[in-house]
Structures are given as C-alpha cells and as structure tokens.
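The block underneath contains the structure these notes are about, expressed in structure tokens.
The complex is shown incomplete by one protein chain, all other protein chains being positioned as in the whole.
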Amino acid sequence: MKHEWPLWEVFIRGQHGLSHRHVGSLHAPDAEMAVKNARDVYTRRNEGVSIWVVEARHITATSPSDKGPMFEPSESKVYRHPTFFDIPDDVGAM
Amino acid sequence: MYAQMVKSTGEGVKSREEMSPEEAVFQDRIDADVKIEPKDWMPEGYRKTLIRQIGQHAHSEIVGQLPEGNWITRAPTLERKAILLAKVQDEAGHGLYLYCAAETLGVTRDDLTEQLLSGKMKYSSIFNYPTLTWADIGAVGWLVDGAAIMNQVPLQRTSFGPYSRAMIRICKEESFHQRQGYDIMMKMAKGTEAQKRMAQDALNRFWYPSLMMFGPSDKDSVHSAQSLAWKIKIDTNDELRQKFVDQTVPQAEYLGLTVPDENLKWNEEKGGYDFSEPDWAEFFDVVKGNGPCNKDRLEARIKAWDEGAWVRDGLLAHAEKRAARKVAAE
C-alpha cells in the first residue's frame, strides 16, 4: 500500500516587518512536523524569523483560463496609479 | 551536467505550420520568455521531458550525497567535517527542491524514487566513480560542482517556473560548494609531498569523468533540439564543456597541477582550449550500469528506502491517530 506523506507549501517571513513569502514545498506527516521540516530545510542559512505551512491540497488557486476575466479588467483603471496625474513641480512633494 | 541525455519527444522540433493553435501560443510564450506555470496548458511532450529531466537532476543530487558522504566520518579536521556535512546536506536539500518542482507536473516523489530504485530512471554518471582519498573531496567540489554550476546557472532561465525557481535557490546555495572544493585542493597542492601526490591523482581520475558530465555531443540530437526550443535546455553539451575546460585549466595551473591531457592547447583562433574528448565507450558502460560504483550507489539508496519504510509509515500512522483523536474530542 502506498503511504506518501502529504505535500506542504512553506511560507517564510525573511525579516521582521516583511510579509511571508512562498519559498517551496516539502513532505511531512502532519502540520507540526511540517513546521519543523520547514525550519530544517528552508532556514539553514538564517533565512527566516517566522514560518507558515499549509497543506498543498487546501490551497485554492485561480485557473489560467480565467486570466482574462480575472486580471485584465484592472488594466484599464490607470487612474488608480499616482503617475496618472500631472501635478506641477511647483506644488512640491505629493 | 546532472541530467545527461534526457530523451524528449524524439520527433524533432515542429514547424509553425505543424503546430496546433495551442502549441503555437505555448511556443510564443516561451519565445517571449514568459514562464510556464504548472496549471498552464503545455504539450504532453514538454511535461514528460521535464519530468525526466528534473527527476534525473533530483536523483543525481540524492545519489551525489554518497561519494562525498563517504568521507564525512573521515574528514581531517572538525571544521572540514562541518563544511563537508553542510555541503552534502545541501545536496539533499537540492534534491528535495527538485522533486517538489517535478511534483507540480503531476508525479509524486515516491513514484520518482521507485523509478530510480528500479533502474528505470538514471542519475548522473559522475556519481558512479569512487572517492578514494581526501583530495577526491576537493576534486569533486572543484570539478564536479564546477561542471554542475556551469549547467545550472543558465537553467535559472529555464521556461518552467517551478524548475527555474528551484535552480535559482540551488545556485544561490551552491556557490560555496565549488569554493570549498578548491580550498581543499589549494591546501593539498601547497602541502606535503604526499598531499600533492594525492591532489594530482584526484585530478587525474576526475578530469575525464567531469567532462563526461555534459553528455556526448548533442549537436545532431533531435531530443536536444526540442529541449532547446522549449528552453528546458539552454546550451548545447559541447558549448558547456568548452566553457568548463576554459575556466578550469587556469585553475589547475594555479594549483601547480597538470591536467591529464597531452593534447590540451590554447587555440587563439577560437579563443578557447583544444582538448581531448573523454572515452565515450567508458561513459556508455557507466550509464549502462557498469561503472565502478553503480551497484553500491543503488544498493545504498534501496537500503535507505526499504529500511525507512517503517519510519515513514509509523509517523504517518501517528499523524492519522492524532487527527482522529482531535475529531473525536470536538
């Protein structure tokens, strides 16, 4: 019978103040061991101050075929970006 | 190179006219250097070739632990012991990253492991050579990691996202590996007569197997042509081998060691060294299973896997019990 440990995705906060970032995956029998394995596998070079793990099957992701409706509509909202507005230099920092 | 002679579709590169609309869009993305991610549509041949290549690469890291691990308990100083252990541990980490990258393509690590152990999948020929003296640990770091880095640095730009990200991480970690090897060689080459002899002997034995790491010339290979078009291979084997020789010869000279090749000569015109080809008959023997250490390497991995089964099953059984107890308590 096949008994592979589940796959976990690992997220690490590199420095205080930064967000957790996906760094890779690993296998572990449960969440506690996944955290420990993440510590041993992904912070060997002093890369982290905090670890999150989540079992890979619990991640819900967008589908590439939805890319158009999901992300393209925001492309046209250029006025959301500060560079859209021309403010005269004389006004000073804004 | 850790992935030698990876078979692709074997059908050659399709022309634009032969491509389906999906394939054409896919090739456009690759040509525009847009990364392919696991959930994106991809030709079946791309997926299979990648699994073969990443799998072979991962297996090489894992089997590659063995020749160097062979000297951890005999390292001559506490510092050398720690450095070597950290380095071999890194190889395990690199294997792990690569297996995870392959898993995004719909294969499990256990599947890949079983294919390695059954002999269905290969690992780099270099790890079927023995490490006989401490200088071999220097030579492996200097030459074998040097050759691997030659291959891996361009692979950071490979088209498949998870593979590229794994390579970026690996290259970052690996940068100390070659240096530690060369550092060992410097000590030996400047040491006692016996140490110098050891260093030269290690270079003599590892030179040609290192050249073999890049695989036979693939300028006419349909497999390589397809892999190059898909950007899962970035340079040809001969290009990488030439670069490796050009980089390594001056390093050997600095050590005062002699590269075991009478035909080695600087060629002003091509701006690189002329050098002798390795014995490809030997290479094919090693790949077939007749290298000096093939049986030992595979046996060690089979033993680790088989004897570890109760540990993997036991820890999983505990996790399941605990989860069940938690549910019952709620």
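Structural remarks
The first chain written gets the first letter, and so on, giving A and B; residue counts start at 1 in each chain.
Here, a contact is a pair of C-beta atoms (placed from the backbone, for glycine too) under 8 Å apart; a residue touches a chain by one contact, two chains touch by 3 or more.
Keep this in mind: contacts and distances are computed from a predicted model.
Its UniProt record calls the unshown chain "Phenylacetate-CoA oxygenase subunit PaaC", which is the correct pick from "Putative xanthine dehydrogenase subunit D", "NAD(P)/FAD-dependent oxidoreductase", "Phenylacetate-CoA oxygenase subunit PaaC" or "Phosphate transport system permease protein". For the chain that is not shown, the touched chains among those present are A, B, taking the whole complex. Touch with the chain that is not drawn comes from one residue among B:Gln89, B:Thr108 or B:Gln156, which is B:Gln89. From the options B:Arg74, B:Lys219 or B:Lys288, the residue with contact to the unseen chain in the full assembly is B:Arg74. Note on the undisplayed chain: of the listed residues B:Lys14, B:Arg29 or B:Lys187, the one touching it is B:Lys187. Interface with the hidden chain, as seen from subunit A, comprises residues 5, 26-29, 32-33, 36-37, 39-41, 44.
In the full complex, subunit B contacts the hidden chain through residues 62, 65-66, 69, 72-82, 85-86, 88-89, 92-93, 95-96, 99, 134, 184, 187, 191-192, 194-195, 300, 303-305, 307-319, 321.
The criterion applied here is as follows: only the chains that are shown with their structure count from here on.
In whole angstrom, the spacing between the mean C-alpha positions of subunit A and subunit B is 28.
Against subunit B, in their complex, subunit A makes its touches with residues 2-5, 7, 23-27, 29-30, 33, 41, 44-45, 61, 63-64. Within the complex formed with subunit A, the residues of subunit B that make contact are 37, 39-41, 86, 89-90, 93, 96-97, 100, 103, 108-110, 165-166, 169, 173, 312-313, 315-316, 318-319, 322-323.
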